[in-house]
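First the structure, then my questions, so here it is.
Of the protein chains in this complex, all but one are displayed in their positions.
Letters are used for the chains, namely A, B, C, D and E, taken in the order the chains are written, and counting of residues starts over at 1 for each.
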């Protein structure tokens, strides 16, 4: 039987007003769960792979429901440590047209951010595992979590488990300086580096030229240099960068580049009407892991990852809910959206 | 008082997650009813015509509610046979952007698919009737239904009732080969033939050149030949073909062509943001029947039918809920969507 | 402490089917409140200013809830007269794509339309006030209300309170002839005149050249003359005209022009996906009042007002729910809609 | 084929917060339709009888939807006059436990209240009719409506149509004095008189002894005299009085008495958990009409009517949605509420 | 690690109008899943045991979501066969007060009812298993399913797995005669027999004296003889009978009796306000299995099972969502329902 993929991070309760209501108008919040690494695990499980998510969750119902939300899609939750007081929360107000989406975090003091090394037995977790994934959010949760993450990376390296990291810089959690310092250490153990159009600049000061993100202009070419410099500094085997051009909160262009250490592969670009933009990057990560595990040629690999994440933008919630067949159909060029009967 | 239009087919329970939820996310389904011929009847009733729908429905509440959904709009349901076990169901997941809509049918064993000739007294049904309409779905429900349909067509012919048929090929219900064979027989009695950009090819092997539907490219010119060949083979008095260019699940271009045996009339083309695409073709059929009954000149007729169906795409559910005035306003060129106070 | 802005008009109960449901499909109505002048008051309160709304509302719950909806945002409601029988209602069906939004008014006999001069003590109301605002809807409610409005204008003038008026012509309420006659009288007291692309023509017969509103074509240049003529006739200190090009019910272009008596200032133009179009003009008025009170230079002033109202179009309900910071960000050029975390 | 029952009155839009929300908490209103006589018509149609409802409704959508709500259940709406400005509205807040339900009427100026004699051609309406029903609300809508009602009563008498009247006193619509005077005149034409435990007292000053309604105490015996006096004064062939003991807004006891001019028949009494209490009396009226038309013996007749209305209290909305079978099962003694599979 | 409990049967899609709406009023259906044996599995998983559910489900989304609904609670679904066309459906209308709940089944042709022996490898399924449970519904699905069930029973016997069966007679699925014949054969392999107050009579003709279920009267004593005769005929080690006294659709009394072959143990009786009555018996079965596996003394065992099912009646949906702690608290006598903070 196939080996597992393990992801490690925080699972948050996501509270979001329905439709396009502003916070001040909402009488109720849709209650789902999400978080970078959990999103990757769910997407991989939906692709039919064996995925396990590692974290720490309180024993009460608000913690249990988060676990249920993963089990529902077949994610292995048996290694999630239980204990602590609270589930981190993020409030999400969906934007539209010129009005941006808004996220308010309320994650301080969550069980995972207060976890200790003893909560995780990596030897056991990494039994029969082929891939380990985390994002830059995990070490940003606290020095203790950064240390746990480092330990996991080292153990993965020993066991020849492929390690991927999505840089995912969050300025509410740590400074660019601290992010740079800690990610530098972690990236030594990383094989596959994933970033969006801003991360490399924020974390490592490696910026793309000719790009003005606020104005919705993204120079695809400028990212070749970014990837190359990342590769040079950390000896990644692969670097993948997503390229979002934000026309408005409702319309984005979406593409990505894969650098395999030798060549650069650009995906086709999609013009997307956005249903839910959160988790877009994570669904890309999952797509890339899937196509890597299945040894797709580089061009196909990046097309698969971008098609997967393109579809995610049409789906409510953090989790990507698409099958391999659906992704392949889009990656293969069928973007007409005709009814399937 | 004006004569009735009669349509004959299956009325299904439509179960659809709200908004853009995938099936796997839905905790409830919006429950409405729909089906090609019922959709036409409702649309005609909303235009102020007398429309009757013929089918067979179980006596229990799930059957009765379907009938209620028609009575609500004034459709005559008094000839619907009652009995059998179940209402056919279709599950509909609405697509968005690059993600297509998805339909799962659960219609086997429905009351209408198990109906027999004795359920329908066409002599009584066709009293004071001017038009009979069915689609290719009806005979596809089973050989028994195909025979009932044939009987209805013959009786209509005898009574000089105009017969229209929307080819509406469904590959889940029958093979192209079988569809071709049975529709060939039925089309002998048909005066007005309606088809979408794929039907003539699927049913009769008559394909438009220079058209790649999956890629969203539709050659309007290629359909002239299609119409002409249909006319030649079946001696239809009119052939109308809808021309959908699917840019994405959210955006379609929509137009149609009418061939009156002499000339070809192309409607203007609309770029539509789609609210609900199901029933789009049926609303076109209803528009065409309305404009035919009211002796609109061909160009006006096709503009009316296309405007009616264009509006349908902005309306939830299978049924088109527009008045003649609303259609005329759009057909007359006012597509600016300004608030009407 | 800063002085108040006072607005005077009708507050209606707004009953609207959810999403894009037609009236005939709705099993429930979203119940909010709105009205030109109340919308301005709420928007100003959301900008952090002190705003008071003046009207008359019945004592029962349907009246009280309207008041609650204003208090929620900090609007001063202490001068609203209580009494009379009913709250005016408007039913709103939201349009989509080629299908226009539809408004059905049921406002006859509302408390404010039956109010008398004794209901309002303008001397007290105007204590510590810097600005008075009304729209053309208020005097259209009845001759009694027109007289009350005139009294308010006169008293404002005496107290050197700036008076603004949004012409806002409603053909369901009065004829163009009557509107012209009464507005002529009221405009003598007005300093700042606000109008949309049709109002000056409807009320005063001053039409822009080269403009076909139904076709979605608006000649920005033609409005220079309109503004100039308005200025000439009424000696307004400022004339602001909003310029909406309606592509469809879902997409509008939006811009405005400000004439300060010397120069013309055109804002940038936004292409908007519309969430809710009602109250768009009112949010513009509030933006203009805010920027005027804060002595913005003319170009900044019009950019602020247009950005505020652009954001309104992405928000459900009549009330604009945006902060000064949010407006400034957009007015400053950041329209990419990227998530704010 | 069986003859029709005709009812005449006002159909109102009913706006009610969901569940037990107070008005001040509701963000939306459930939107249904109801009115004493329409409720009777729907209930009779649900019993399988031919029922027609007569009223006047505006031509716009808010009027049309009311008509749709009747057509849905098969009520004949073809004699409803169209025109006028508005649909009467009532706001309903559902009570619970010690908190009473609350109704706010907003019905002044409705189309039916402004109707004229010319709107109704009673000769045509009364073709093939066996029964005419109205309630005391109809003549209370205005002197014009009282006159129309009187005309209908006279014409019914001439045609030997049975006339029933539910006294249904509404103190918001007219004084007891005026009600008494006008109902006196109308009751001359009435065969079957229906009243609740307060009506005879309010309208004709005929009060039951030993009854304190506010305290939830109802002396069944005291109503014998009330019925007898009604019979004596108006020569009714039957008098039926419903006997509600209100324990709380959530729990009521419910029974009724039928006086056939000779004997008194008391139904069994039900202890009901209330889902929706509005329309309870109307569903009793419909039950009585049904059992009268079907010549039930008096004891069975009153049991049927009470069982029908008992079931109504478990159903949301004004309309009673029960079949004859369901009523018979309860009237026959099966009140255990066991699941029917 | 503890051994598994395996249950085998059909998982249906349950479609239920919200709250107390009748079918004819519902615009949407809550969509959950349920079925006797699946309900037991979920309840056991919620008690912290390892439970696996065996069935056959189609591969499409409507099948997958059913599986998701089980995985969410940690039920092992890895042995569910995939294939076939449809998921059985049941429509549920919730009753209130005197109005009974109503179930409409639409389960013919479901994947499990069309399953064959090859779909299930009982040797593999029964690895590391301690208990096997099914209900009388499973063999009623078809002769093929009855045979599969018999095979499972035999294999369980060989492996010394305890077998429990809930008689659960459904007259829509088979005649009493056929049920008796087939259940007779299956019961030879059953150790623990569960029945409600009607089942033994329906299936085996063993009726309790002095009991009139429709009238809500249940003679607890009469069930001693029923249990004894069941024991005598089938040599069950335990017989448990639930005793429901239905006061109304809203209020039931609920208790049960356990016969351990020697003594009779009656639980305390609960007066329940019913939130959702479906699955009440299944939650009792799960409670009994839990208390049996944990070797509770008989009185404690029956109290646990009844308390568990009492709580189920307060919970929406088929699945019982309670923890062992919650059940113990109630079984221990704390039924005051005070808020737990």
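General remarks:
Please note the rule applied: a residue touches a chain if its C-beta (ideal position, glycine included) is under 8 Å from a C-beta of that chain, and two chains touch if they have at least 3 such contacts.
These numbers were taken from a predicted model, which means no experiment stands behind them.
In the entire assembly, the chain absent from the figure touches the shown chains A, C, D, E.
Residue D:170 is the one among D:82, D:170, D:188 or D:207 that touches the chain not shown.
For the chain missing from the display, the contacting residue among A:30, A:180 or A:222 is A:30, taking the whole complex into account.
The hidden chain makes contact, of the residues D:278, D:307, D:322 or D:335, with D:278.
Among E:59, E:151 or E:316, the one in contact with the hidden chain is E:316.
In the full complex, chain C touches the hidden chain at residues 68-69, 71-74. Mapped onto chain E, the footprint of the missing chain covers residues 19, 73, 270, 272-275, 307, 310-311, 313-317, 321-322, 326, 330, 333-341.
Contact between chain A and the unshown chain involves residues 15, 18, 22-24, 26-32, 60-62, 64-65, 68, 85-87, 89, 91, 93, 102, 104, 106, 108-109.
In the analysis below, only the chains that are shown with their structure count from here on.
Counting steps between touching chains, the shortest path from chain A to chain D takes 2.
Put simply, the chain farthest from chain C by mean CA position is E.
Separating the CA-averaged centres of chain B and chain E is a span of 45 Å.
Annotation: 62 Å between the Cα-based centres of chain C and chain E. Looking at chain A, one finds that residues 19, 73 touch two or more other chains.
With chains as nodes and touching pairs as edges, the resulting graph is of another kind, matching none of line, ring, star or complete. By the document's touch criterion, interfaces exist between A-B, A-C, A-E, B-C, B-D, B-E, C-D, D-E.
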